[in-house]
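Apart from one protein chain that is not included, each protein chain of the complex appears where it belongs.
== subunit A ==
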């Protein structure tokens, strides 16, 4: 009798304790990312150690970052936000923040400080481009070329893409005005500092499109990052732009005859946002995960699996070797001094103001 009572009491206690934990922090999370090698690197560097430290938590990945803005709008409208943490590019984070779909964060309060005590906001520095955005990586959109199809002189500077005489053959470019317009103006002789001023005038836009016109019939337009490596591997194109991590994987992991052209690479950021107005238990869980996943060591660990630069200054010295290949990762980072000699710094704010207008002009030009 006594035994039964004790048992019942302890069961009741366990249940109550369980209920308290459940109220504090949800045990499930849905993380949204881009799929492929990038998502795999996040899983290995952040999620696996977090799950090991927090048994009972389950994580579901949704490969929907490509349409994150549209889906979050629909979820908000339907009053049913099922995502807990969303990986987006910097410009999407600004749109989501402006529309009130992403939670504004006090970075120093919710994120871990660097090991030497530097506050999170100083450690991330300028990369915190919006109050809702927690940067993870710096990546670049840059060119790869087929080493066996470019003849004796491999291209070393960006304007090779417009040089059909020296490098005949198809080129792969992303189907959007961003980067392509800037590269066109730069190769048409506009000073780097004056690119956005020139692009701000109707004549500048025409000038960029006229430059692109010179190679238009030799361009294959891509929309997904996996396309250019595939086209290069097939030999369908001589050179093509894509995200540097995709090229690294084709070169180092797949041993394709591809070379990197880092000149005028276009830097961009990728990071997390937390959807606005999550229920308290889910928010508590996701903030706990976010603090862990963006600390100095975790960001440095991610670079073991993919060649994207960690967004924290304090992570850079910790970047080591590739987990499987054992090669040094630092020389493959877009931020490495040898690669970052001539960099195109893409202007978020300018594009936020002019995107719709230029998208329309670019699409009209494409259809011509």
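Definition applied: contacts are C-beta pairs under 8 Å (C-beta built on N, C-alpha and C of every residue); 3 or more make two chains touch, one makes a residue touch a chain; residues count from 1.
As a working rule, contacts and distances are computed from a predicted model.
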item	value
Chain excluded from display, named as in UniProt, from "AraC family transcriptional regulator", "Signal transduction histidine kinase", "NADH-quinone oxidoreductase subunit N" or "Inner membrane ABC transporter permease protein YdcV"	"Inner membrane ABC transporter permease protein YdcV"
Omitted-chain contact residue, chosen from A:79, A:189 or A:279	A:79
Among A:156, A:201 or A:254, residue touching the chain not depicted	A:254
Of A:61, A:221 or A:365, the residue in touch with the unshown chain	A:61
Listed residues A:27, A:57, A:89 or A:226, member touching the removed chain	A:226
Positions on subunit A where the hidden chain makes contact	30, 34-37, 60-64, 66, 74-75, 77-80, 82, 224-227, 229-230, 233-234, 253-254, 256
